[in-house]
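Left out: one protein chain. Kept in place: all the others.
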Amino acid sequence: MTTRDWLLADSPTSRWQANAGRAYRVFTALLRNPLSVLGGVIILVLLLTALFAPWIAPFSPTGQSLADRLLPPSGEHWMGTDELGRDIFSRVVWGSQITLTIVLLVALISAPLGLLIGAISGYFGGWVDKILMGFTDIFLSLPKLILALAFVAALGPGINNAIIAIAITSWPAYARIARAETLTIRNAEYISAVQLAGAGPIRVIVQHILPLCTSSMIIRVTLDMAGVILTAAGLGFIGLGAQPPLPEWGAMISRGRTFILDQWWVATMPGFAIIIVSLGFCFLGDGLRDVLDPKSEGKS
Amino acid sequence: MTTDQSALPSPAPGNFAGRRARRRAMAVGGFLITLFLTFLGLLAITFFIGRVIPIDPVLAVVGDRATQAQYDAAKIAMGLDRPLYEQFFTYVVNVFSGDLGRSVSTGRAVADDLSRFFPATFEMATLGILIGVALGVPLGVTAAARQGSWLDQAIRVVGLLGYSVPAFWLGLVGLALFYARLRWVGGPGRLDIFYDGLVSPVTGMILIDSLLAGEIDIFWNAVWHIILPASVLGFFSLAYIARMTRSFMLDQLSQEFVTTARVKGVPEQVVIWRHAFNPIRVPLITVIGLSYAGLLEGSVMIETVFSWPGIGNYLTTALLNADMNAVLGSTLVIGAVFIVINKVSDVLYRVLDPRAR
């Protein structure tokens, strides 16, 4: 039996085989859509760049060389140099680590938080649901960026606080999704069966409800990552996110603002990095949605 | 059988209208209650940000250059010696009576500052949404009508760019290209320096004030300056509106009643606009409302780039000076406008759609 046969088996013999088979099917379906392949490649390149930054970047991201100030893009400095003579390409490469960290941490904080709140709200219903969802709705109807700004202002500037602020403002959307999914699952017969077998709420939620919310969660989180990158860059641009000399892309654009009229590359180049990575997440998210949830195609 | 047995049981006409009115009154009541609760939630959040998160809220308000006397006075003025719920109550009462505290950096009442800065933001965002609607709706409709064509693909790409281009970056690139290189538009600020202060503010919106004063030159100079930032904002609302319009239209064009119209021999333009577009006007209002609210938020970034004297600029300056009262006041005002636009477009939806009546 080949690996492929094992993966596509009609009656998998273990949960692990079933999961692997499903992942394989999603993967092959994704490969058929050129845009999602492009998105996947972009994110893969981001990962590799972040991992191998020391080897990829030709110069130090912080090493100043005042003799080489504000050089236009050339064979040596692909994206030119900034006002302190630092190589912009190297800084963009190192900046990928920061972007990746932000994106991962925000996803790791806000998605489980939203998932849990939504699942609890949907599972218990009644007053628990009313209170939790009222809270969620209030958050949802507030402007995210402004709220994040206010949080950072109170917590103090810096990359960690920026991550916390973004996570605080992005969980409500996930809670809504998780609640909706939970409501459809809650009354299913097999949940009653598990309950009759004596499982308590925690066990039902963690083992039987949360796993079923994951696919819609993955789609939404992937699509939201573009927004997270933009918000983080925005905080960096205003000066509340990553602090100098960290090569954060938004902060780099902010530095380049002063020179935008004559040395356009200083502000422009990091912007392209932001756009490409955000587009990558959009493409992949769109592709995932088409594969995992074909019904909602084209919506929102 | 020839009677109307299959029609809805027709109630007495007065009764029917009465029920409709009562339902609408209930909807309005419920609307006001959720609006109030959401606003209270916003206040709770700003209160939390201002009084609970900072280790020393007094320091956050007076700034670290304050003397000990100033510090103590502020502490008592803020009522920090009283319990939290009482502080919150005082806060809510203050906000509803228009007292948002004093800004450390400008030295004026935050409420006064905001009312002076708001018109500039409002003017720019409104022009932005007008651009977004004027271009986004026809583009979305055309894309859906010619699904799969190159135009459709191009509009899809524009739609995705709207989600992945940083607004402040687009503003900078726009300045570098259209102002510095091509000289097509004016630079940062609302007017050229030598026009500044020539028009006395009536509405605070320079386009209107200059026309009121009959200063046509100033009006055109203002247009010259506002067009780039408004277009950048317009791009984002265009991207969103076109994407949503396209998706609504595709949904409608696959409906049976559109085929019905074609069976009747109705021209394609009429099929598209009367049959497919008309039913989506109402959901589009919601989309436009959301987009408008989003522009208020986007203007925070854009105003910094264009040195635009609006709320966004005020907010970012306050953020950098750790001027908490100004930050929370701006958050409150932008948040409140955001909430109102959100909820109003939601209600419009229910009032305007004949199916939801």
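When the chains are written out, they are named A and B in that same order, and each has its own residue count from 1.
Here is the rule we use: a residue touches a chain if its C-beta (ideal position, glycine included) is under 8 Å from a C-beta of that chain, and two chains touch if they have at least 3 such contacts.
In this section, contacts and distances are computed from a predicted model.
Enquirer: Of the options "OB-fold protein", "Peptide ABC transporter ATP-binding protein", "ATPase" or "Competence protein ComFA", which is the UniProt protein name for the chain that has been left out of view?
Expert: Cross-referencing UniProt, the chain left out corresponds to "Peptide ABC transporter ATP-binding protein".
Enquirer: List the displayed chains that the omitted chain touches in the full complex.
Expert: Touched by the chain not displayed, across the whole complex: B.
Enquirer: Of B:Ala109, B:Leu130, B:Val266 or B:Val340, which sits in contact with the chain we cannot see?
Expert: Missing-chain contact among the listed residues: B:Val266.
Enquirer: On subunit B, what residues meet the omitted chain?
Expert: Looking at subunit B, the ones touching the missing chain are residues 1-4, 6-8, 10, 255-257, 259-268, 274-275, 278-279, 353-355.
Rule of thumb we're sticking to: only the chains that are shown with their structure count from here on.
Enquirer: Report the residues of subunit A in contact with subunit B in the complex, numbered from low to high.
Expert: 134-135, 137-139, 141-147, 149-155, 226-227, 230, 233-234, 237-240, 250, 253, 256-257, 260-262, 264, 267-268, 271, 274-275, 278-279, 281-283, 286, 298-300
Enquirer: For subunit B, which residues are in contact with subunit A within the complex?
Expert: It is residues 37-38, 41-42, 45-46, 49-50, 53-54, 60, 160-161, 163-169, 172-173, 175-176, 179-180, 244, 246-247, 250-251, 293-294, 296-298, 300-301, 304-305, 315-316, 318-320, 322, 324, 327-328, 330-331, 334-335, 338-339, 342-343 of subunit B that touch subunit A.
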